[in-house]
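Of the protein chains in this complex, all but one are displayed in their positions.
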Amino acid sequence: MRILYHLIVLYMTIQLVWYLFREKNFWKQASLVLVLVLFLLRLFLIE
Amino acid sequence: MKTKHIIAGSLLLALTLAVGFFSGREFLSMRQDDEIFPSSGLTAKKMLSDYFPALKDTAGDTEVFIFDSAAKGGNLLIVGGTHPNEPAGTMTAILLAETIRAAQGKAVIIPWANASGFTHSDPQEGSPQRFFLETPAGRRWFRLGSRVTNPVHQWPDPTIYVNPMGQKLAGIEARNLNRAYPGKATGYLTEKVAFAVMALIQKEGIELGIDLHESAPEYPVINAIVFHENASELAAIAQMELQAEGFEFRLEASPPNLRGLTHREWGDAAGIKAVLLETPNASHGRLKGRPTISLIVDGKDKYYEQAARLGRLFVPYGPDGIPLKLRVARHLAGVRAILASFNELEPDKAIELADMPSPADVQAKGLGPFLK
Partner (left out) sequence: MVAVFVLLATVFKLPMGISLALSALAGSLAGGEGIALRHLVEGAFGFFDIILIIASAMIFMKVLQESGILDSLVAAILRAFYKNKILLLLTVMLLIMFPGMITGSSLAAVLSTGPLIAPVLIKLGLPRLKAAAFIAVGAILGMIAPPVNILVMIMGGGVDMPYVGLTLPLLIITVPPAVIIALWLGTKDLRIVSREEMQFLLPASLREKYGFRLYLPLLVVLVLMVLQNFRIGPIPDLGLPAIFFVGSLTGLFCGRRFNFFKATQKAMEEAMPILSILAGVGMFVQVMTLTGGRGWAVMTFLALPPALLYLSIAVSMPLFGGVSAFGSASVLGVPFLLALIEKNALITSSALSAIVGIGDLMPPAAMAARFSAQVVGEKNFFRVLRHCMIPAFLILAMGIGVLLLAPLLDKVI
């Protein structure tokens, strides 16, 4: 189960990074950072 | 300016990594275990995984300290850290492990029962990660953890948690050791920890179990001995003894339909005499002011003072607060009284612990002087 969730988080992290570079509006990009940090820390099982 | 958003993206990605790195370093700092210096009375140090090998090399494994004696008697289990955000429980277990010697029977001490819970903090509680005490050897730090297992170690939470006894609970309770008993060998990590403790109870022939907790001052079950019905007489005698010493304790019968709790299933499944002790701790209540280190150690809080004046609390809460030393003293007094009561009821299984610090001394001088 944990592996499945790890994969889900990995997929979403990739999607978020992709979206970060696709989005043209700076504040939308900045909003995304708030979420991306969480995904990264969980991806590496830190928090 | 087609590339502008790419540059912004790169800068923001760098910011993300930086924030992740610096906060991550602080999160990871909690993976370092507290130090403990057991007394010379220690006869064996084991790991919980020695009783249930599946726990080996997991975040649920934790140290078990055994104090045995030559004299035949009963076997006692003291558990702290079932809830890692209730420091008086853990500190009492550490204090005992660093001072006692078994004169009769055997004592088994687990200070950090939910070891994984000590590796993170409860989100949105703003808790400090550790607190400090001055000891003869210098300043020592102790972790303040979360009520539940670290999600990094047990993930994800189910939407609804059906515990080993079939009780339905909110999903997060799947990480609450005090709902996971009697455990499940193939279940969640937290259930495996509970399962290992049950195996320990059997293997060490435990006859009396004490689970040390703290609760928020607005919570009715506080300053209390919560007893399994098979320990009702034991608890009643202990309460009278405590009263004579000047410690007021409530007697609370454990509701039989609240399943999965440590003392409930210790009594039901293992058949041992089981009690839970509660002291008042403002630092995990909902009315607390700033959750500082001082709130944990000195226990002063202006909102709790106000709430006490308004009659919203179940304990008196004055301007002097309820410091850690008082809470540990209460636990020590509780343990001592329960032991005395047990010895009175079952003289052939008596348990005698020597060199235990007196509650009055701890209350007066603090824990520091008794630690190593």
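Read from first to last, the chains carry the letters A and B; within each, the first residue is number 1.
Everything that follows uses one rule, which is that a contact is a pair of C-beta atoms (placed from the backbone, for glycine too) under 8 Å apart; a residue touches a chain by one contact, two chains touch by 3 or more.
This one's a predicted model, so the numbers in the text were calculated from it and none came from an experiment.
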Option from B:I7, B:A137 or B:A170 whose C-beta touches the chain left out: B:A170
From B:F65, B:F118, B:F195 or B:Y219, residue that would touch the chain that is not displayed: B:Y219
Interface with the undisplayed chain - residues on chain A: 1, 4-5, 8-9, 11-12, 15-16, 18-19, 22-23, 27-28, 30-32, 34-35, 37-38, 41-42, 47
Residue numbers in chain B that touch the chain omitted from display: 19-20, 22-23, 26-27, 121, 123-126, 129, 151, 156-162, 167-171, 173-174, 218-221, 255, 257-259, 286-291, 301, 303, 306-307, 310, 312
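In this text, only the chains that are shown with their structure count from here on.
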Inter-centroid spacing, chain B versus chain A (mean Cα positions, whole Å): 35
Contact set on chain A toward chain B in their complex: 1-2, 5, 17, 20-21, 23-26, 29-30, 32-33, 36-37, 40-42, 44-47
Chain B to chain A touching residues, read off their complex: 5-6, 8-9, 12-13, 15-17, 19-20, 23-24, 27-28, 120, 152, 155-156
